[in-house]
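The structure's right below; bear with me while I get my questions together.
Note that one protein chain of the assembly has been removed; the remaining protein chains are unaltered in position.
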Amino acid sequence: MNETTVTVVGNVATTPVYRELPSGPVARFRLAVTARHFDAVKNTWNDGHTNFFTVWARRTLGANVQASLAVDEPVIVQGRLKVRDEERGGQHWTSADIDAQTIGHDLSRGTAAFRRVLKGDGSLTQAASAREQPESEPVG
Amino acid sequence: MNETTVTVVGNVATTPVYRELPSGPVARFRLAVTARHFDAVKNTWNDGHTNFFTVWARRTLGANVQASLAVDEPVIVQGRLKVRDEERGGQHWTSADIDAQTIGHDLSRGTAAFRRVLKGDGSLTQAASAREQPESEPVG
Amino acid sequence: MNETTVTVVGNVATTPVYRELPSGPVARFRLAVTARHFDAVKNTWNDGHTNFFTVWARRTLGANVQASLAVDEPVIVQGRLKVRDEERGGQHWTSADIDAQTIGHDLSRGTAAFRRVLKGDGSLTQAASAREQPESEPVG
Partner (left out) sequence: MNETTVTVVGNVATTPVYRELPSGPVARFRLAVTARHFDAVKNTWNDGHTNFFTVWARRTLGANVQASLAVDEPVIVQGRLKVRDEERGGQHWTSADIDAQTIGHDLSRGTAAFRRVLKGDGSLTQAASAREQPESEPVG
């Protein structure tokens, strides 16, 4: 309840980093989301503010992200937003993470050939994850 | 303002129907979205209600949908929801359409190989669409 | 998982109907959600398509809706969308329901004086509801 669920459309900004942890595969990458506004008077699109997020993909989704995504590819990501504050070495850091539930290539930008992964049931492992795992284990 | 934007995760339920209209390419398909609930006592997932939507993809997105999607593939769709009521032949019909902004294969279910489409700028044609097109021309 | 969660901003179109059921209070009303588009050339807003939903509010939320909402008031509603199809008397009916999680008056349209309700914990009753209740008991 009261989860902050977001759907964002942007570009993969860093090569996904992949780790096999005891809790299962995890992939993470930075995502750049640039708002665009249409200027009807000039008939052009203008870029607005860019939001950067760290996207985390776990288990089946993590393994498939590793096998599918490359830098600069356009994607849609749905997941839970986590805004974090911490003090490290006297410095104040905040980060905006998305714990992804679904990620897909943006077909408004290109075509995609899909291959279903049969081994393992993403739903079951996600359920296991939701109950057993810390939500933000460091990847590396 | 006050658009009803939705993001749904489900399965392509019918083969996309593709048409080249004067206003540009249009693809449409039926999407099945089944809620699933985790039963922590039995440790199983149960299927809940299934929502069906007619998804419309226009211009570059429509052409790429036609080149990329097949029946039963898992997808994430973001777009504007339109609930319609009409009287036809003495019958009362309501339909739930989604005018898609972005569609992608669900990488929690499999892998995808993406190829960027360079000809034409989807953003510009979408802008043109937003201004010039009726929002719900029949496809066929 | 895969719930179709929507947030809509619109106007209460019918007086809320309130019932005390064995499962707890339930209020329902029709909501009109009209998209508006800004025409930058003419510098005016134009009305677009109107979506109608039947909004269901249960338990504490239902009782507070009954005490707070009147026809024509502007509201924001977040909840689960359910599109239903049925055959009744040889007629085909579809409806678009929202099972509301949160409802509030839209403060971009006016002011509101809030009074917290202490008796009963909405969270607990919602949890009970999620586990024990059919999701769509008829109200009327």
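Each chain gets a letter, A, B and C, in the order it is written, and its residues are counted from 1.
Criterion: a residue touches a chain if its C-beta (ideal position, glycine included) is under 8 Å from a C-beta of that chain, and two chains touch if they have at least 3 such contacts.
What you are looking at is a predicted structure, and each value in this text was computed from that prediction instead of being measured.
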- Item | Visible chains in contact with the missing one | A, B, C
- The listed residue (C:Leu61, C:Leu81 or C:Ile98) that touches the chain absent from the view is C:Leu61
- Hidden partner sits against subunit A at residues 1-4, 6, 8-10, 33-38, 45, 48-49, 51-53, 80-83, 85, 91-96, 135
- Message: If the hidden chain were put back, which residues of subunit C would touch it?
- Response: 7, 9, 36, 38, 40, 45, 57, 60-61, 64-65, 67-70, 73-76, 78, 101-117, 122-124, 126-127, 130-131
- For subunit B, which residues touch the unseen chain? 1, 5, 39-41, 101, 123, 126
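Here, only the chains that are shown with their structure count from here on.
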- Query: Which is it for copies subunit A and subunit B: same residues on both faces, with over half shared, or different residues?
  - Reply: same
- What rotation angle superposes the Cα atoms of subunit B onto subunit C, in degrees to the nearest 5? 180
- Identify the chain whose mean C-alpha position lies nearest to the mean of all protein C-alpha atoms shown. B
- Message: Centroid from C-alpha atoms only, then distance subunit B to subunit C, rounded to Å. What do you get?
- Response: 24
- Item | Cα-centroid distance, subunit A relative to subunit B, in whole angstrom | 21
- Task: Can you tell me which residues of subunit B touch two or more of the remaining chains?
- Result: 9, 36, 38, 45
